[in-house]
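Just one protein chain is left out here, and the rest sit where they should.
Entry: chain A
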Amino acid sequence: MKYVDEFRDGTLACGLARAIAAEVRPSRDYHLMEFCGGHTHAVSRYGIQDLLPPNVRLIHGPGCPVCVLPIGRIDSAIALAQEHDVILCTYGDVLRVPASERRSLLQAKAAGADVRMVYSSLDALRIAQETPDREVVFFAIGFETTTPPTAAAVRQAKALGLKNFTAFCNHVLTPAAIRGILDSTAPEGTGRAKGARLDGIIGPSHVSTVIGSRPYEFVAEQYQRPVVIAGFEPLDVMQSILMLIRQINAGRAEVENEFTRAVNRDGNHKAQTLVAEVFDLRPAFEWRGLGVIPYSALCINAAYGDFDTERRFPIPYRAVADHKGCECGAILRGVKKPQDCRLFGTACIPENPVGSCMVSSEGACAAHYTYGRYRDYRDAGPTRKAVND
């Protein structure tokens, strides 16, 4: 397939694997976090770990939209569908995210709530136009990639004068989450949650097409960690790993861009303008696994307040703790690996997820379960130690 196969070429991968092996210093470890679930998925699906030296460790980051959605917000969505009789539209993965008391939107749907899976925010808008006598709520989630489409739907709803369409905004911001992760890597004794040791970050792919590479510069400047923005294809990931290792070896901490075919420093101005027109920063937002992070999410602004679900319906927010045995929090911070969780593969499997990381194919646990768990039985050698030992 044109423009895709070229980025999955096994021969080129072999060459990059050799270059990485030549660059890596055997005397040290390299702890690299791929922030995005898209990268996690590519790493697992193409078996990239097999092409890396054992001292290059990939740590799965929190960049999976459904993984970081706190239980309380799903509870709110279920309440909207069940108590306010709305047509609740959302993206497919969200339906299976476990809420409190082991409920989910999928179960609410089976019990009679009108929950519909859509492929785009505009599908939800169409449903609102087709059913003027029903309230339609678009349960909007995601990082900066899915924010502009939500903004577009809200703006169009206003232009059309729709009275029955609102968006339940759960959009979150990548740079804030990266800061949250890096802050959690502070040394022990600073009172912060223990985080993973990170030597470099494989930067977001699609998110960066919207926001550009500039918003990551604080990582290099304030935290002295290198960032390489990478596409989601496996060769992109390999190339970015090589670039990170070169920076680390040279003692550099810069924001580099491997994904030049789609990302520039300033991003997509049109999308940014659209987002700024419809959304405001939220002073605080709870992230599953990372806790409350200030200014890390968006809400619909006053000008578009008529299209804000949170203004139209009384939906009190109640923070809900994860299942006691669930390690999603530590996994999202990169402190633990999926297989370190005692629920992994037993009580928690993709068909019956306990934690959010087991839901989406981009979640660290689902990716390891689906693509990698055979490794846990194969190579129990010294290279299989926990990430942060």
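To be clear about the criterion, a contact is a pair of C-beta atoms (placed from the backbone, for glycine too) under 8 Å apart; a residue touches a chain by one contact, two chains touch by 3 or more; residues count from 1.
In this text, contacts and distances are computed from a predicted model.
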item	value
Chain not displayed: protein name in its UniProt record ("Carbon-monoxide dehydrogenase small subunit", "ATP synthase subunit a", "Hydrogenase expression/formation protein HypE" or "Phosphate import ATP-binding protein PstB")	"Hydrogenase expression/formation protein HypE"
Residue touching the undisplayed chain, where the options are A:14, A:111 or A:319	A:14
Interface with the unshown chain - residue positions in chain A	1, 4, 8-10, 13-14, 17, 44-51, 96, 118-119, 123, 234, 350-351, 366, 369-374, 377
